[in-house]
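I have a structure I would like to understand better, so I am pasting it below and will then ask my questions one at a time.
Presenting subunit A:
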Amino acid sequence: MLKDAAKFEPKIVAFCCNWCSYAGADGAGTARKNYPANVKIIKVPCSCRVNPMFILRAFQRGADGVILCGCHPGDCHYSTGNYYTRRRMALLMSMLNFMGVAEDRFRVEWVSAAEGAKFAEVMNDFVVQITALGENVKLRDLRCKK
Partner candidate 1 sequence: MVINNKERAEMLRQLAGTNVSLCIQCGRCSANCPVAWKMDVLPHRFVYELLNGGNVDVLLEAKSPWKCLSCFSCAERCPKGVSPAAIMEAVRLTHIRAQGNNKLNPADLENYDDKMPQQAIVAAFRKFNK
Partner candidate 2 sequence: MQKIAELMRAKAVELLQSSKAERVLAWRAGEFFYDNAPAAFNDVDACQEIVYNEFCPANLAKYLIEATKQQKKTVVFLKPCDTYGVNQLLKDHRIKREYFYAVGTPCSGMLDVKKIKELGAKAITQITCEDNKVIVETPYGTKEFAKEEVLLDKCMMCKGNEYKIADEELGEKLEPIQFVGDRFAAVKAIEAMSAEERFAFWQEELSKCIRCNACRDICPACSCEQCIFDNQEAPVGGKAAADDVEEQLFHLIRAYHVAGRCVGCGECARVCPQGVKLGLLNLKFIKDINQFYGAYQAGEDATTPSPLVSYKENDPEAEEAVQRRG
């Protein structure tokens, strides 16, 4: 079946930590809080497992948005994991901004296991944001000057 060409459906990858955000996503499901199908979740034990390279790889492979969700700082299941995540991702985001690519296509959110509604809210909001930005081509073109 041909896809409706006029409607842009962004590809969005969400990395979710097992203990808070993945459980939060389950909570959104259990409470039937809808969010668009564009968001696909990859489970990681902790947000600190997410290598910035994973995010770059997702963008490079065609993701239009990447969102990383973890426990609220201070609530990490492994005590300190998300503190490292926060530093790593702040630097990554700042660098993406510096290179003029994809900064606004990447987001870090803290969603606890009890925040199913927030999870859905964040995802809805992110899909709107990414849809407005359109297709992500910049990162792929970074070294392809025409």
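Candidate entries met the following condition: all candidates are chains of the complex that A comes from, given by their letters.
Basically, contacts are C-beta pairs under 8 Å (C-beta built on N, C-alpha and C of every residue); 3 or more make two chains touch, one makes a residue touch a chain; residues count from 1.
The shown structure was predicted, so the numbers you read here are calculated from the model rather than taken from an experiment.
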## Note on the structure
All of 1 or 2 sit in the complex with subunit A; the one touching it is 2
### Complex contact set, residues of subunit A against candidate 2
51-54, 56-57, 60-61, 73-74, 80, 83-84, 86-95, 97-101, 103, 107-108, 138-145
